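The complex is shown incomplete by one protein chain, all other protein chains being positioned as in the whole.
All chains are identified by letter, namely A and B, in their written order; residue positions are counted from 1 within each chain.
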Amino acid sequence: MKKYGWPIGMLVLVLFLTGCSERQELEKQAFVAVIGLDKGEKEHQIEVTFQISNPQVNTTQSAEAQNEEPSNIVTITAVDLLSAKELVQTSLSREITFSHLRTIIVGEKLAKEDLFRHVIGSAIIDPEMRREAIMIVSKEPAQDFIHANKPTMETRPHKYYEFMEDNWKNTGFVPISNLNVFFQRTEGELFLAGYATAQKDPEYEKNDDTYLAGEVPQSGGDPVEMIGSAVMQKGRMVGTLNGEETRLSLLLRRKNLLKTMITTFPDPLNEDYRISVVVGQGPKTKVKVNTDRSPPEVDVVVPIVLKINSNIALEDYTVSKQRQEALKKMVKTKMEQASGELIEKIQEEYKGEPFVWYATARKNFRTTGDFERYDWGEQFKKADVHVSFEVTIESFGEQLRPPTLNKREKDE
Amino acid sequence: MIRVSDGKIGPREFFAILYGMMAIRVTDATPSLMLEDGLTAAWMLPLISAIVLFGSLMFLLAILKKYNMGLIDIVFELAGNGFGRLIILFMFVTVFSSMSLNGRSYSDIVITMYYPKSPLLLIMVALILGAALFIAHRGLEAIGRTALLVVPIFMLTSVLLIIGVANQLDPLFIFPIAGPGELEVIKGGLEFSAFFADIIIVGVLADRLRTFNAYRTASIWGLWVPAAKMALFLAVYVMMFDYPAVRNIAYPYHHLTRMAMVGSLANHMEALFLALWFVGAAIHFATYLYISALLLGKLINYQPFPQLLFPLAGLSVLIGMLPENPLMGDQLRKLLLQSSSGLFLLLPVFLWGIDRFRKGGKE
């Protein structure tokens, strides 16, 4: 014991003398749930909005504060995120921390600027910034969006975004786009960030999923809508995709991110109506890229599985094979047509693609140098892309045939 | 009958020590160095290094089997007192400086990734003068047994970590397969072989194992398992962060633990990984400290070498504080590695050569 006595004694002494300033009590910290980034009025300045959760609202019965807001929203104008974080301390009594930050909202105006690349690139250097934070682009300035976003059910802001993200996995209206993926695609590949708005401008003439945020025909409910995606290239927003295009771009990937989605097609048996089907993931999507020829050739086969859970025309599909074939064919042509349009649009407008086909293309090259010289983005612009869907119908819902309401009508 | 407490260690303990010395490198700045050189083919580098070192190890095993004593005694025996002392001095300098720089590097990781407001000295003192010194003081048996207790947990958590990030990985990201080109990869593999040179250094512990067979089995496993783990993790890093973004990430392991999710319930588990990693780090530095003291003890003919542990630990903290910032330390580290690679690759061959030559002379 004597042998270790003095080293240990010294150690304890040093520990107590220097101390560790890392320790911080929970109640002395301000947990940021959402950050909003906007362009400042002056050049090279940004407005950073922090939405800070108030622990005393809606968390525990014993410490409920009745008349407080669920969150505190502060906007600071500064040159970057880190200095804003420091400046906010002038009005905030608690120490601000990003450890529970999950969502970053970027105003469309800032996202389209070159400045954004610098802002987000420098923000990630801060170890408190987590790479799994979700990025959303808002149509209006982010601070307006955050102020407007007061959902009824989830008074605590983090909960709202958490549940929304879970939703996206099922609907595919919005791509799940965290910062890690954003930083993966910095070399010209397209990155899709969620697109949201609180400004509603409903359009009633469209098909069910070709909306962009704000266009969904909805009244009442929460003030915020999230559908579609913002296309980012080299850290800059270059355009938008609507809900349908977003879904397709998720579907066309080798690693299909879309579990199931519900969409509508014209009913092949009754042109007046549309038929809603649940589109599910089939076996793995096959992507083949041929870079040996010029222009390169991309071959995509997407197997999808349909469930017919609604049938507004009340046509009976269960009885005849031909009717099913007609439905399959309709779905196939519509999907292929839509994806053809999407790919054409992307080839025309952007230099790159959001389908992660570049990863498949990389397989054909021996060294990274070869691939860089090939310049996939430029080559893709003129590539021949063939997309084909393989449709199978899995189920027809819980009834053997549609209720015979329409037949009775005819009888009478 | 086997005596339980004879001061010697068995093959499993020895393997665990080797694992603690080498496999932990996936967590520090080593992968960044390898990714910089190997790009998407970085995962091949450790395997190439291991193949090269395996050859060297075979020579070492041949000598160890013949002489049946520790590497230090063999060096003295074969290279003579003066030259042998020079070799031991060089080994000591390499091991000790690598420990000091690594200590700095590990503390830097903690400061950068987890405790940005803490003083660097505090972490270094707690790690090296605290836990590592204590463990090394308890002797080689303690190091081996502690390592044996925790190494299975490390292996398990590595697997869990990879499962935790599995759905965010894209296997196609490791293409183009040859990265910067085959030649570059092989060159890189040779350059980095010092990362696994511990396998040669631990020859100094050979006389502390119960049997030669135990040494052979443990050292062969102890070379390949960490190399395979390193290869696997390098591949995972590339699949996770994608080339070229992966080159910008300073400590990929710690980013990986941040991204890991155990289901949807517990997703911020990095502090647990931090704790496990630091247990490993304590054992890692204890081993290095012990070997440094052993080498220095032999070098200056000082028998009670455990008494050297404390001054050495103190000195290594002081040396570790010298580099201004982590990047400088990493550069020094790389320089050290490249210069020592040759030594450790060639030492067994050299000894083997002398042995042959002498034998020829005698006959």
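Keep in mind that, in the parts below, a residue touches a chain if its C-beta (ideal position, glycine included) is under 8 Å from a C-beta of that chain, and two chains touch if they have at least 3 such contacts.
Note that in this section contacts and distances are computed from a predicted model.
Engineer: Just to verify: the chain that's not displayed, which of "Spore germination protein KA", "Transport permease protein", "Proteasome accessory factor B" or "HEAT repeat domain-containing protein" does UniProt list as its protein name?
Structural biologist: Listed in its UniProt record, the absent chain's protein name reads "Spore germination protein KA".
Engineer: From the list B:L89, B:L121, B:A142 or B:L299, which touches the chain that is not on show?
Structural biologist: Checking each option in B:L89, B:L121, B:A142 or B:L299, the one touching the absent chain turns out to be B:A142.
Engineer: Looking at A:H44, A:H100, A:K169 or A:K259, which makes contact with the chain not pictured?
Structural biologist: With A:H44, A:H100, A:K169 or A:K259 as choices, the missing chain is touched by A:H100.
Engineer: Identify the residue among B:V165, B:A282 or B:L296 that touches the chain left out of the display.
Structural biologist: Looking across B:V165, B:A282 or B:L296, the contact with the absent chain belongs to B:A282.
Engineer: Touching the missing chain, which residues of chain B?
Structural biologist: 1-5, 9-10, 12-13, 110, 114-115, 118, 122-123, 126-127, 130-131, 134-135, 138-139, 141-146, 148-150, 265-266, 268-272, 274-279, 281-283, 286
Engineer: When the complex is taken as a whole, what residues of chain A touch the one chain not shown?
Structural biologist: Residues in contact with the chain left out: 1, 15, 19-20, 22-27, 29, 31, 33, 53, 55-56, 59-60, 62-64, 97, 99-100, 102, 156, 158-159, 162.
Just so we're on the same page, only the chains that are shown with their structure count from here on.
Engineer: Suppose each chain is reduced to the average of its Cα coordinates; what separation in Å results between chain A and chain B?
Structural biologist: 41
Engineer: Using the touch definition up top, name the residues of chain A that touch chain B in the complex.
Structural biologist: 3-4, 7-8, 10-11, 14-15, 18, 20-22, 127-128, 130-132, 180, 183-187, 254-255, 356, 359-360, 362-363, 365-371
Engineer: Which bits of chain B are touching chain A when the two form their complex?
Structural biologist: Against chain A, chain B makes touches at 39-40, 112-119, 121-122, 125-126, 129-130, 133-134, 137, 168, 170, 172-173, 175-181, 240-245, 248, 255, 258-259, 267, 310.
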